[in-house]
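Here is subunit A:
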Amino acid sequence: MIELEKICVDFGGLRAVDHASFKIDAGLITGLIGPNGAGKTTVFNVIAGAVKPSSGRVLLNGRDITKLKPYQRAQAGMARTFQIPHEFTRLSVLENLMASASAPEGENVLNVVFRRGRYSAEEREIYDTARETVRLLELDHVIDEKAGNLSGGQKKLVELGRALMRKPEIILLDEIGAGINRTLLAKLADKILMLNKERGLTFCLIEHDLDYVSKLCDHVLVMAQGSLLTQGSVETVRRDERVIEAYFGGGKYEAHS
Partner candidate 1 sequence: DETKIGVLMDITGPIANFIPPLQNAANLAVKHVNDQGGLLGGKAVAVYGDTTGTSQGAVDAAQKLVNIENVPIIMGSLMSGTTIAAAEAAIIPAGVTQISPTATSPAMTDLQDNGLVFRIVPSDNYQGEILAKMVLEEGIDKVAVTYVNNDYGVGIGQTFMEAYKQAGGEIVAEAKHEEKKDSYRSELASLAKGDAQALVVIAYAGDSGGKIVRQSIEGGLFNNFIGTDGLRDELLIKNVGADALKTSFFSSPTSPAENPAQKTLHDAYNAEYGEGADKAFVDQTYDATFLTLLAVEKAGSTDRSKMAAALREVAMAPGEKIGPGEWAKAIALIKEGKDIDYDGASGTAEFDENGDVGGYIGKFVVDGDGYKQVAIVE
Partner candidate 2 sequence: MEFTGLFFYLVSLLILGGIYALLCLALNIQWGMGGLFNAGIAGFFGVGAYTSAILTTAASGKHLGGFSMPVPIGLVGAAVVAGLTGWAVAKICVRLKSDYLAMASIGIAEILRLVIVNESWLTNGSLGMSRIPRPLADLTTGRMADVVFLGFVWLIVLLVFLASSRLYDSPWGRSLRAIRDNEASASAAGKDVEKFRIQTFVIGCAVMGIAGGLSAHYFRFLSPTATDPLLVTFLVWVMLMAGGSGNNKGAILGALAIWTIWSATEIFTNRLPPEWATRSSFIRMLLVGLLLQVVLQRFRSGLIPEKSPPVRFEEEEPERLKH
């Protein structure tokens, strides 16, 4: 589905991503893990178009999209979340979700001024989906709150909701788990699995909580210092010495004691 070919990203003198090449396969849930500063978010930014690679190509379903702008990639079926939430601060939670949906008719100025009938069906569908998503994310009680006033975790949830509203083919999730209550996170995992199995949605997620990764992911990519260290099933990478050294500590504080 998505293929990175020898991607390099330079920030001034720093090479944040160094000849990274890998694939994210359609229909799978792929995990992207690695130590802090390994370049994971940068890879997402390259895929989503927010950062221009200094060399290399990005392919989506075999088509070279390296030159496309972020919004064009989004329109081509890609959705992403941001590690640091980028909510629409002055829009309510509901509007945040509705504004993220694609609304080709309703965003046409001429329709809006002269032919309002043209977009009512589309708008109604967006509204229904947004309400459903709000329920899923347990944000009902803050549905009309301005997103800027939400708690850290709630913002993350809105971030996820906005990606879901896109009805994409592939979703890139950047540490949605950080800051989310574990009980809710477990529910979200079920939803992700459901979307994957029933609708064939492709996911790629960055996550530090390995149990979570192992619960969700079919395949794991491990990055370190800008390049791909190894990849494979969760169990294989967990046993990999290099991964343990680069990424895990002594495992003192087990999440599931």
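The set was built so that all candidates are chains of the complex that A comes from, given by their letters.
Going forward, a residue touches a chain if its C-beta (ideal position, glycine included) is under 8 Å from a C-beta of that chain, and two chains touch if they have at least 3 such contacts; residues count from 1.
Values in this document were obtained by computation on a predicted structure and should not be read as measured data.
Trainee: Any copy counts here: identify which of 1 or 2 touches subunit A within this complex.
Mentor: 2
Trainee: Would you pull the subunit A residues touching candidate 2 in the complex into a rising list?
Mentor: 48, 50, 69-71, 74-75, 79-80, 82, 86-92, 94-96, 98-103, 106-109, 112-113, 116, 119-120, 122-124, 126-127, 131, 140-141, 143, 162, 165-166
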